Structure formats: structure tokens, C-alpha cells
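Below you will find the structure I want to go over with you.
The complex is shown incomplete by one protein chain, all other protein chains being positioned as in the whole.
Order as written gives the chain letters A and B; numbering starts at 1 within each chain.
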Amino acid sequence: MPNGTLALGTRQQGFWQRVDSEVWIRRLLIALLCIWMLAVVVLPLGTLLSKSLVNQDGEFVGLANFIKYFQTPALSSSLGNSMFVAVLTTLISVSLGFGFAYALTRTCLPMKGMFKGLALTPIFAPTLLNGIALVYLFGRKGLITLGFFGHLDFLAVDIGLYGPVGIIISEVIFTFPQAMLILTIALSMTDARLYEASDSLGASKLRTFFTVTIPSIKYGLISAVFVCFILAFTDFGAPKVVGGNYNILATDIYKQVIGQQNFVMGAVVSVVLLVPTVLAFSVDRIVQRKQVSLIAAKSVPLIPKPEPLRDRIFLTFCSLIAFLIIAFYLTALFASLVKVWPYTIELGLWHYDFTGTGGGGYTAFFNSIRMALYSAAIGVGLTFASAYLIEKTRGLKALRGIAYFLSILPLALPGLVIGLAYIFFFNAPGWSFWGITIPNPLNFLYATMGILVMSNIVHFYTVSFLTATTALKQLDNEFETVSESMGVPFYRTFFRVTVPVCLPAVLEIFMYYFVNSMATVSAVIFLYSADTKLASVAVANMDDAGDIAPACAMAMLIVVANIAMRIIYGLVTKGAKRKTQAWTVR
Amino acid sequence: MSPAEQPHLEVVNVSKLFGTVTALDKVSFTASQGEFLSILGPSGCGKTTILRVVAGLEPQTSGSVSINGQDVSRLPVSKRNIGIVFQSYALFPNLTATKNVAYGLKSKGMDKKDLRKKVEDLMDLVGLSGMGEKYPSQLSGGQQQRVALARAMALSPNLLLLDEPLSALDAKVRIKLRSEIRDLQRRLGVTTIMVTHDQEEALTMADRILVMDQGELVQFGAPHEIYDFPSTPFVASFIGSMNFIRGAVKAEENRFKLGESLIHAGEANKVSNGAEALMAIRPEDVLVNANGQSGPNTFQAKVLHMEYKGSNFRVRFQPTQMDTNPIIEAEIATEKIRRLDIREGQLTDIDLPVDRIRVYESQGSQAHA
Partner (left out) sequence: MKAMIRLFALSLVLVMGLAAYAQAEDLLVYTALEDDEIPIYLELFNEMHPDINVQIVRDSTGIITAKILAEADNPQADVIWGTAATSLMLADQAGIVEPYAPAGLDRVRPAMRDANEVPHWVGIKAWMTGFCVNTIEMEALGLPTPSSFADLIDPVYKGQLIMPNPASSGTGFLTVSAILQMMGEEAGWEYLDALHENISRYTHSGSKPCKLAGSGETPIGISFAYRGFIQREKGEPVVTVFPEEGSGWDVEANALVKKAEIKDAARIFLDWAISPEVMELYARVYPVTAYDVGAPIPEGYPTDPEAQLIENDFQWAAANRARILEEWTNRYDGKSDPQ
């Protein structure tokens, strides 16, 4: 063996050279990552901010635009409206989400998987569809408003849909799954021993709830609150359909930019929208950083014991919610099949033939599929590789810190802000500073599929990045060290070990990107072009033109595509699991 | 110990600062070809840091590391030709044992047949023939450890570094693996450094032990040297247990005064006459002398407490006529206790053999008996 040492020692000479350059490759990659994030997040955002400080002719005017904004009641009242809608949505959504999550984790609810699956349905739908479905339920000619076309007259009720009522219902449906998911995770990560201790000390149920349950999910609760708030505060799809005469910030941006050609005011409203969002985001990050894991390695998972009364109450509650969600989307499906709502109730596929309506029909739909696939494929590669570089590189602390911050930042950016910032940034032919003109190297992306894909990757970057980081954190840090000591290039270990072991996370990120790219409308509505029409934008445009039934049909197609992707994901994950079962038995 | 030639590994004055915290303070040591060194110390003493510096995973702030006479101070880990086994083993979970072992060899462009042969040999070597197709999760802790060892040895490293390789294992497996690793290391003749916090592991496995405390190398020597002649009270108390008798003042050659009582001790020249000394003796060196034979340090003592430990008793004595009333613990074979019929509250003679008493300068020395 010692002889072998010598033999290999000499052979490694050339090999060492290569590995040395690897350190540089890594540095270069992280630097590139920072530059990329700078180019697609920071610079566009900077352009947007600078736009809010100039007048229509591009002269710097300081805060004059903001002063004008707050002096115009028609504009500034939207801030209060948005706040109101977001706060109320958050309250309702988190309460319902908590109840549902509690049922899933702390009671003997039957068919938990099915209940959870049904509760997650809204994730697959564009929020525009929530608005449209509400129109068919509660609009002036809605199913419920009309008492099921007069068959169930006693149910007929007009809730005055258009306005805050409609917006809040839509946003609750939109944010409920998010709150439920976060709280389910929080509730399932509690140490059963705490409850045993509390029981043994003779604490009442209520006391245990407030002294054990609530503190132990504190961070989850805070997270759920901020996530729901940000989503409801910045969503644009549902208010667009059912907002009626109730102006909110997200729709104001669109109206300023698209309806009134006032890009400057659009930028101003974007900043007004951005401030509370970034604040909520920062508070959440700061609070979460304080979180110390309450789960010791030895903590005992809580297995709920049957309790007939409680279980029955929660079963009723969950059934009701699941029923409402399913009925909600089934109404939309039904409406998309009706010939002339509410006059000719004949079922057929008329509205699925999109000729004579705007938006691009099936071309748009398949564009969307393509865009979602590109976004998912490129997004998963980029996100995972960045998370890997940031998580698994030794040294370069400062650079990695910057890269991490830039990766977290997009979560605070509403889609509309990204879209508008991208128009400003990518459509600029160049910039002149003190007489020197720098051409915009990224200008070629404007009005291409590329910019749509990029906006999606950035829009949904953070959640994917955090998923990847969590998965990577579970891997032994010494994998890299061991490979390094054996002189194996890091990218080999990345592909041979890291990616296969993190495959579940990789697939999850892929699906997340796909589903969201299909459904999103906010960023892409500013960025699509004649040859890149999109399904979700088509829904918005058809709704604009008053073609609500075809809009509904197109939204249903998006849901179908997303559910199909979810099923494929399920099958692939199952297959991957079977394959990897051998090494994950423990 | 291997014949002393040019040292195979030479660490000179290595210091490491993390910000303002000194993790390593001018650590120097050498290892000759084939030697097994163990770095021992409490957690946070810098033992893992020194291993990482030697490996090239952590750049030292100053000082140098040479392997085979070549200065490798500035070389990355991949250029130092070393094998590492981590506490967690860091086996790739998605690769079989064979593939784990072959991992480093593959990128060396080795011929397929040679590679298979080499991997088989390695698996045989660690006693895992026939287990090659199993995934790490299908192997026991001990088996995983051996796969990690085989993988580390696959590239015939100049130096094998083991970072707490046994601490994740059950006590029984640990003891068995100790001798296995030692045998393997001897057969391969690879110079090895093992970090451990387990003194027994260090004593049984190492040719020489480095005892570290707060970033400093406090003692470096063969296990028996370290055990018998701990250079500081810290070493004395960290390895094995030790009675410390405080407050003795050196009266004259070989004699110390504890109040008015006199204690004889070798090593007396460590302190000057009149200076205060800390005297120490290991419990197993304290003799119970019931049949009247007496040495210079024979004292009558009262049995305060007896703790049954199976083969031994731990007995706490208090000499009746010694000033300052020190308490001295002794480790006494159960057989002897039974034979001498020693009981709590009894008076008996104890003897502190002159050559087993260690003497340290008293000031600033902290010791826990």
C-alpha cells in the first residue's frame, strides 16, 4: 500500500492543478449568481424607484409625485382599502387555516390526506378564477343570488359582491391553503411530552392550549399572518374581476400604467404597494431568525387520541370547508359549460372554442404550458444550484451572505412590481450617465419568452430557494469535504450525490414553478407580447372585454393543466421513492 | 513507535485565530511514518481545528505543516493526499458501499478491472466482503464506519485523519473497533491522526497522545508517559482521576509540610524550597496497609465513604492526624476490601508511595479531584 501512495501521488500532480481552479470556479459561480440577482432584481427595482422620482419628461422632482399621490383622494384612498382587505382576509384565513390545520394534526379526523388535498385546490387556480366563480355564484345573475335559478328560492341572497366583499372572499380562498400549510407544519412539530407534562400538572384543556399550543406554534402563526397579508395585499387577479368600484393598490397600478399611460404614477403606486410588503417581510424575517428549534432531537411526536365530540366537530368543520371549496370550483366548471348564462342553460363546450374572443385562445394556452415548463426547468436548475453554492461552499462568507440576501428578497416583491420594473429596465435601450451612453445588454429580452420565464423565476424564486436550502441543510456538510479530500471535483459530487439525494425537493420545486407560472397574471401581464400571449393574461383580457364565460373556460384549462402536473408529480415522486427506498429505509 | 527518521508529518508553530478568538496557539508536533497519534482534549480545546488545519480544510493563521518533508501549508485538501473519516462518516446515502469506496478512484481514470479489484481488496481489508451492494442505511453503525475507513484508504493516502470516528457507536462496538482500526492501521502502515475526547480510546490506540487545552498543546508523549507523568494538573485530572493535596509547602529536599505534617515525595525538585506545591496521587496508587508495614508516607485514616463499582471500590479516606484534613480517594480491588474487611467509619492505615506522588507548582493551578 505505501507503494501505491507514491504511484498515485505522482499521478495526482496534474489533477491538483484542476482542483485548485475549482475554488475559483466556485467563487466565480457565486459572483455570477450575485451579478445575476443584481441584474434581475436590484437593477430593475432601482429603475422603478427612480421612475417614481421623476416627472413625465424624466426630470428629477424628488418626492413631488408622492405628495401628489397622497393629495389625490381617488388614489390615496386605495392604500386604506388595500390594508382593510388584506387585514380582514388575514384574520379570516389564518383562523380558518388554524382550525383546519388543527384538525389535521391534533384530532382523529378520518381521511386526512383527502381533506388536505381538497383544501389545497385553490393553489392550482389563478386568482382571477376565484373572482369569476364568485360572479357566477353571487353576481347579479349568480347561482345563489338567483336561488339556483329559482329552484331553491329560499336560498336566494344578494351579498353585494362587487367591492370589498367579493375581494375578501376571493382572497380568503386564495390564502387559506397557504395559512393551512404553514400552520400544519407548525402544529406537527410539537413535542408530545409538553402536553403530557401539562396534563400531569392538571392544567385544563384551555390553559394547555394557551400555554403550550399557542407558544409552540408562535413562529408558524406569525409566518402565516405575514404570508396571508402580503398575498392579499398584493393580489391583482381577484380584485380585477370582483373589485367593482372599490379601488385597491394592485388594480390602481394596472389602471395607471395600462389604462392611463401614466407610468410615473404607476411607479409611485408600486412603491406605495412595496413599502408595507417589504416591512411585513422584514418583520417576519427578523422574528423567524429568533426562532430556536423547540424540537429536541428526542422529541416525541404527538399522536392524537380519539375524542368523539371534538372529532365530530372538526369533521363537520373540515367537511364544510372542503365542500365549499369544491362547490366553488365546480360552479366555475359548470358555468364554463353553460351556453348563455343565465338564459340558456344548455351544457356544451362552446366557450372552450376561443375564436372571436381576445387573448389568443389555445395558442395562448400552449404558450403558457411552454412558459411554465421553461420556468420550471430553468428555475429548478438555477435555484437549486444557487442554494447549493450558498449552502455548501466553505469560506467566502461575505459574498455568500449577499447572495443569500438577494435570494430572499424576491419574496417581498409583488408580481406587478416585478412586471413594471421589468418594463422599465429591459425596454430601456440604454442609459446615459454624464454624457456617456451605456447600451442595455439585456434589451433583446424585451417582449420575448425569455423575459416571461425570467420574471417567473424571480417571482417564485424565494420559496423554491428556501425549499432547496432546507433539503441541502439536511445533507451532511462533510460530503463536500470528503469528496474534496479524494480530489473529486465538486460538480461531480453535486450531480452524483447532492441532486439524487435531494430529488424530492427538486421535483417539488419543479412543480411549484410550473403551477405558479401557469396561474400567475400579475408580473406577466405587463410583459407578454403578440407572439407570447398567455392563458392567464387571456383570462384577464377576456374578462375585461366582458367575455366572462370564455374567461372562465380558459381559467379551468389552467386548473386542469396544473392538476395534471400535480398528478404527474405524484407519480414521478412515487417512482423516485420506490427507486430510492433502498437507501432511505432508515 | 516507529524508528525516528525524518518526521513524516511536521506541524510547526501553527496558530489559528477566529476573529479575536485564539483557537490554536503555536502548536507544534511531529509524527513519524506509520505512527498513530491521538489528539485528546475537552470540547472546544482546538483538537478538531488542528485536524482541519492538517487536512487543509482550514487555513492556519500562522505556522506551517509539512508532509514527507514537503511544505503543504498553502495547499488545499485535495493536494495533500489524505484520507479523512468523519464522525458522521459522511457516506453517500444513494451509493452502495462499493460505490462509496470506489468514489475517489473513479475520477482517477483507473482501469475498470483494476478498480473493481482494488475495491474488493479494500472491502476485504475492512472485513466487509460480500456487503458491497448494500446501501449505507442497510449497514450497522460499525459497518458504516468501516466503509468510511475503506473509502478513506482507497487513494492510499499519505495521512489518515480520523475525526471522532467511534463516538457515534455503541460502547461494545466501539471497543471492538478500536483494536480493529489499530490493526488495520498497523498493517497499512499509514500515519494516522485521530481526534477524540475519550481518554480510554486515546490510551489504548495511540502511539503518542497530544493533550490539548484552550488551543494549546499541553503535553505530547506516549500514553504511559502521559498517564504516569502528567505535565500539568489539567492533564492529570483530564486523563484518569487524581487526588490533589493543596497547600503543601516544600520544607527541604523531598519533604513537604502540610501544616505541621510531613509528606515525602519524589519529583521534589520541581519546586524550590519554601514554595507552595500542589501534590497529586492517583487513587489506584493509594495503598491500604492494614498489616502494620509502614513507609514514610503512612498515615492513619478514617474510612468516610465507600462506593461499590463491581471489581473495585472507590473509598474516601480522611487521614486522622494530618493537618488541613485533606480527603484522599483510593481505588481498591473488591477482593482486597473483602479480605481486609474494610467498612465505613473504620480506622485504617493508608500509604502514599513516595515515587507515585506528583508535585506541581501551586499558583494558578486548577484541578478537580
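The definition used in the following text is that contacts are C-beta pairs under 8 Å (C-beta built on N, C-alpha and C of every residue); 3 or more make two chains touch, one makes a residue touch a chain.
All of these numbers come straight from a predicted model, not from anything done at the bench.
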Interface partners of the hidden chain - shown chains only, full complex considered: A
Per the touch definition above, residue among A:Phe154, A:Tyr343 or A:Trp434 touching the missing chain: A:Tyr343
Among A:Gly243, A:Pro276, A:Pro414 or A:Gly487, the residue in touch with the chain that has been omitted: A:Gly243
Touching the absent chain when the full complex is considered, from A:Leu63, A:Ile214 or A:Ala545: A:Ala545
Hidden partner interface residues of chain A, rising order: 72, 74, 77, 135, 139-141, 162, 239-240, 243-248, 251-252, 254-255, 257-261, 263, 339-344, 355-358, 423, 427-429, 443, 446-447, 529-531, 541, 544-548
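Keep in mind that, in the parts below, only the chains that are shown with their structure count from here on.
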Rounded Å distance, chain A centre to chain B centre (Cα mean): 54
In the complex, chain B residues that touch chain A: 55, 57, 75-84, 86, 88, 90, 92-95, 103-104, 106-108, 135-138, 151-158, 188-190
Sites on chain A touched by chain B in the complex: 1-2, 4-5, 7-9, 11-12, 15-16, 19-20, 23, 394, 476, 478-479, 481-489, 492, 496-497, 500-501, 580, 582-586
